[in-house]
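Got a structure here, written out as structure tokens. Questions coming.
One protein chain is absent from this view; the other protein chains keep their places.
Take a look at subunit A:
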Amino acid sequence: MTKELDKEYYKAERKAEWRNKLRKEIKSKERTNVVRVHMPEADPNVRNKSNIEVNKGLTLEMAVSESSRCLDCVVPTCVSGCPVGTNIPKFVKYIESGDILGAAKVLKENNSLPAICGRVCPQEIQCEAQCVYVKKLSKEGSAIGYLERFAADYERESGNSSIPELASPNGIKMAVIGSGPAGLTVAGELAKFGYDVTVFEALHDLGGVLKYGIPEFRLPKDIVDFEINTIKQMGVKFITNFIVGKTASINDLKNEGFKAFFVASGAGLPNFMNIPGENFNGIQSANEFLTRVNLMNGADANFDTPVHTGKNVVIVGGGNTAMDSVRTAKRMGAERAMIVYRRSQEEMPARAEEVKHAIEEGIEFINLASPIEYFANVNGMVTKMRVQKMQLGEPDASGRRRPQPIEGSEYDIDVDSVIIAVGVSPNPIIQQSMPDLEVTKWNTIKVDENMMTSIPGLFAGGDIVRGGATVILAMGDGRKAAQGMHKYINETILAEV
């Protein structure tokens, strides 16, 4: 999945004197001989008992060395792999030149959340997969994700954080529904255009999945808050405890003067498998488990929210949410923290890095198996799950080999906690409140090429449109939607003036 690249723009940029000079300092041959940097990581047997961040970040020396590997290609194919179109060669070369704050500024031109993307984006299948090292030289790609994180962290820790340049205020009110990655991106982009932006959040805390979903050891909450704070400094207003479609309708907000809307209400409804015993106690969705731990601090005795975990914990599923859940369960004291996944490790949708980290931390993988029934004790608490072994057949619509049950292969696993992480369906609240809004058969909101829905002035993006994707794809939608909304305002409201 790559995007069209504005080759002339990047060619012109590359001709800047400082870039020419930097390229000449080291020969390409020497650059290609530099070994790709390794991310320093916390000790697996220490980190699996605490919430410390797993990836520790690069040192300045590591970052400069890694940035020197980048060949500053004439056609930077890496950029075409980035859903938000980050100017990758420019920020990487700024790092090589030692101007780290300059690099951070470049990142913020297209991305309001660089410290987050540097941590949770699947760079290995996006920008880094399009790097010349991978495509032509059969070597490991430039570590763009690590460098992005480095520049963003360096800027934050320097205390000299910059705010992107803003157009002068135009006084036009825009509403963003949901403060997850898609909503935050739209808010930041619209603020740059000069709009008066308000973000409405249903929960009591900002950040959406970045707060309730992704655990502290992978994305520290204070980093999320820092990036949200930058968007606040750009003039964006945030209102928590406000559910558009319930607390007030889109029409109510129109009456309060909002001219266009962006719906980023996310993937709500967790999927279950509808198998016998699934509603016994001790069986919960990954959303519930992670929300109780991450948003409500349920694992901390000083907080009132309880959370159920156990000694023998099974997580059903093979995505990033499953990895986050199983590693959280391990940290909460599970003796056996297990993944039960119906395909093999090769087909797992989770990032390779997350699977690697999970294995290092002592997570057990029971692949090619799928639960078929749960059993409970007299108190209705789950004690056992029955799984059936699977084998892989022909590829299905997703291109992955379809798992097929092996008859007579059933066996039981003792469990006292089960977490279901088999995907989510779109949150239904906005759709329920707007019967005219066109949706797909999966109840995701339909949008056009500008991310506008069937209702003029109402845009949507992120999981409410995609049904369950990544942070960066949601942000890509956000950038596109902000441009669509700007165009809509120019063609309607401003054209009338």
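Everything below uses one rule, namely that contacts are C-beta pairs under 8 Å (C-beta built on N, C-alpha and C of every residue); 3 or more make two chains touch, one makes a residue touch a chain; residues count from 1.
Operating definition for what follows: contacts and distances are computed from a predicted model.
Participant: Assign the chain not included in the display its UniProt protein name, restricting the answer to "Ferredoxin-NADP reductase", "NAD(P)H-dependent oxidoreductase subunit E", "ABC transporter permease" or "Iron(III) transport system ATP-binding protein".
Facilitator: Answer from the record: the omitted chain is "Ferredoxin-NADP reductase".
Participant: Any idea which of A:Asp72, A:Glu288, A:Glu364 or A:Glu410 touches the chain not displayed?
Facilitator: Only one of A:Asp72, A:Glu288, A:Glu364 or A:Glu410 touches the chain omitted from view, namely A:Glu288.
Participant: Could you tell me which of A:Ile26, A:Leu269 or A:Ile493 touches the chain that is not displayed?
Facilitator: A:Leu269
Participant: Taking the entire complex into account, which one of A:Pro40, A:Gly380, A:Gly393 or A:Pro456 touches the absent chain?
Facilitator: In the complete complex, the chain left out is touched by residue A:Gly380.
Participant: Can you tell me which of A:Leu5, A:Ile52, A:Leu101 or A:Ile243 touches the chain that was removed from the display?
Facilitator: Selected residue, touching the omitted chain: A:Ile243.
Participant: If the missing chain were put back, which residues of subunit A would it touch?
Facilitator: Looking at subunit A, the ones touching the missing chain are residues 202-204, 212, 240-243, 246-249, 252, 268-270, 272, 274, 278-282, 284-285, 287-288, 291-292, 296-297, 302-306, 308, 379-380, 427-429, 432.
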